[in-house]
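All protein chains of the complex are present and in place, except for one that has been dropped.
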Amino acid sequence: MNASTAWHENLSKALANRSFLVGLIITSLLALMAALSFVWTPYGVGTFDIIGKLKPPSAAHWLGTDHFGRDILSMIMVGSRNSIAVAFVSVVIGMGLGVPLGLWAAARGGVTDELLMRFNDLVFAFPALLSAVMITAVFGPGAINAIIAIGIFNIPVFARVARGAALSLWPREYILAARASGKGAARITVEHILPNVANLLVVQGTIQFSLGILAEAGLSYVGLGSQPPMPSWGRMLFEAQTMISLAPHMALFAGLAIVITVLGLNLLGDGLRDVLDPKLRRER
Amino acid sequence: MLSYASKRILIGIVTLLAASILVFAVLEVVPGDPARLMLGMNATEDAVRTLQEQMGLNQPLVVRYLRWLGGLLTGDLGRSYTYSVPVISLIIERVAVSLPLALISLILSTAIAIPVGLFSAARRGTFCDTVTMGVAQVGVAIPNFWFALLLVYVFAVTLRLVPAGGFPGWNTGLWPGLKSLILPSVALALPQAAILARVTRSALLDVLGEDYIRTARAKGLTHRKVLYGHALRNALIPVLTILGLQFAFLLAGTIIIENVFYLPGLGRLVFQAITQRDLIVVEGVVMVLVAAVIFVNLLVDLSYAIIDPRLRSRS
Partner (left out) sequence: MNFWKSALVGAAIALLSSTASYAAKTDLTLGIVLEPPHLDPTAGAAAAIDEVVYANIFEGLTRIGSKGEVLPALAESWTLSDDGKIYTFKLHKDVKFHDGTTFDAEDVKFSLDRARSDKSTNAQKGLFAAIDTVDVIDPLTVKVTLKQPNGDFLYNMGWGDAVIVAPESAETNKEKPIGTGPFKFDSWAKGSQIVISKNSDYWGAPAALEKATFRVIPDPAAATAALMAGDVQAFPVFPSYETIAQFQADPRFKVVIGTTEGETVLGMNNKKPPFDNLKVRQAIAHAIDRKALIDGAMFGLGTPIGSFFPPHHPAYIDLTAETAYDPELSKKLLTEAGQADGFKTTLKLPPPVYARRGGEIIAAELREIGIEAEIIPLEWAQWLEQVFKGKDYDMTIVSHTEPNDLNIFARDDYYFNYDNPAFKDLIKQIEATSDAEQRMELYQQAQKILATDVPAAFLFQLPKTGIWDAKIEGLWENGPIQANDLTAVKWAD
């Protein structure tokens, strides 16, 4: 099949897919907002206006102000950078370590494969938040440690997906043919296996990205994520909690930002899955 | 079946052992001296040293690990540094909150998700299906702690129907106890129900597409009978997988939710113990949680084999 035709076919399929389209729009808007926040926000997030604190939404502050009088819209805009960065790097860590591990295990089989599976069991036996709590207890809270905690959890996820897909490819005829022609396992993996599991990995990456946004929010909410003065959606919710009877808007908007972002990514992931691999529909 | 089961059990035990080494090693490097923390800012150096000796903190790492492991095997998790009571009794007190919370949430989310999944699958492609799945899609995206905050604002702060947090203790009666678990379990259950409903629906649709279902339809069985009789049973495997994963998720979820609602459960115990550097308690609770996850996954694995005998030979 010609590569560019396939691409065109996928694109037209994608644009016809409602989930994908909606997800793409939301995700692009998010990315735009994050990019915009580098050059412009309605107000600075580093300057406090104690007298103007806890004000409900108004023409001057569309989403109101927080307990230090900061503009919540500006906080959400800058906070998106934090969420995106943490989730993205954790996915990169998970993919960067997990995919080679999974492919390697699939290629080698036997003891290597068994060890990888046991490693997966071990990591999965720890509820993600619990390992995050322990990691931050050792290194102290902060964005970097949130990334490590989430990233570690991503490794076996990607390893499992890569291994599963690779295992189903190895008995295929064209792989057997490649082996017969004397190519080594490593070369086959790079040349034939990896391109064929890439679609799956992109889909899984989107899912893990959205889970990463949720996880970062959870960690920040319990005080283990990124620290002031960097705005973070999860910490905004934590700060809103004690003020909920005074200023419910503080809790509302930061939460909505999380929900919309995660929703957009999930829709994008679902859409991508439908488009890239119809066989995988509805499996998770 | 037996060899499959014993292999799974063996794997579970090895995982537990590895986890115990990992937990002990990680917590060993946690900075902060529990003895100094207990004695505070005005303590003299020799008072701190004396307390360290009393707590056995000055012994070599390996000795402490082996002693702890030996205790684990006999059900003795050691004594809490701060509370100076057996760790096991602390855990039992807290499990009496966390376990009901996780179970109620699990039941609640299953009770919502399976009917919704059936409802949607039976009406595949209709307006009802689209709306229901749209709502579920949003539900998946909602962080449970934020949902909890909204519930608190509506039902506790504004309507004052239920307490905003805290737990009166089971000794004040069944109802006050349950009442303070209502919001937390709803907050935990609904986002989980959304995931489960989506899985149930797609599992059902997959099964409905298979040959034997068509055969059953062709034999003249009603749509209803096929859906509830054949399809649901066969769709149970993916649903069960997700339920197993969700249990681990719920246990982790209780850690955050217990902090939102200030419930004295295992999650809060872990947080408190870490801030108080009561490491032996942290080790105990983490091991209990890890053991619970491994145990539930084992159950799920074994029940696959019962539901679908074909799987036994595969592994």
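Chains: A and B, in written order; residue numbering restarts at 1 for each.
Following the convention adopted for this analysis, contacts are C-beta pairs under 8 Å (C-beta built on N, C-alpha and C of every residue); 3 or more make two chains touch, one makes a residue touch a chain.
Here the structure is a predicted model, which is why all the values come from computation and not from measurement.
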{"item": "Visible contact partners (per top-of-document touch definition) of the missing chain", "value": "A, B"}
{"item": "Residue among B:31, B:125 or B:220 touching the omitted chain", "value": "B:31"}
{"item": "Which residue of B:8, B:94 or B:198 touches the chain not shown here", "value": "B:94"}
{"item": "Residue, one of A:193, A:244 or A:263, that touches the chain absent here", "value": "A:244"}
{"item": "Option from B:134, B:173, B:209 or B:229 whose C-beta touches the chain left out", "value": "B:173"}
{"item": "Where the unshown chain meets chain B, residue by residue", "value": "31-34, 36-44, 46-47, 50-51, 54, 75, 82-85, 88, 90-96, 99-100, 152, 156-157, 160, 163-174, 176-177, 261-262, 264, 268-269, 272, 274-277, 288, 295"}
{"item": "Chain not shown, touching residues in chain A", "value": "46-48, 50-51, 53, 67-69, 140-141, 223, 227-229, 241-246"}
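Rule of thumb we're sticking to: only the chains that are shown with their structure count from here on.
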{"item": "CA centroid of chain A to CA centroid of chain B, Å", "value": "22"}
{"item": "Chain B - residues contacting chain A, complex", "value": "11, 14-16, 18-19, 22-23, 26-27, 29-31, 137-138, 140-143, 145-146, 149-150, 152-153, 157, 199, 202-203, 205-206, 238, 242, 248-249, 251-253, 255-256, 259-260, 270-271, 274, 282, 286, 289-290, 293-294, 297"}
{"item": "Parts of chain A lying in touch with chain B, wherever the complex brings them together", "value": "118, 121-122, 124-130, 133-135, 137-138, 210, 214, 217-218, 221-222, 237, 240-241, 244-245, 248, 251-252, 255, 258-263, 266-267, 281-284"}
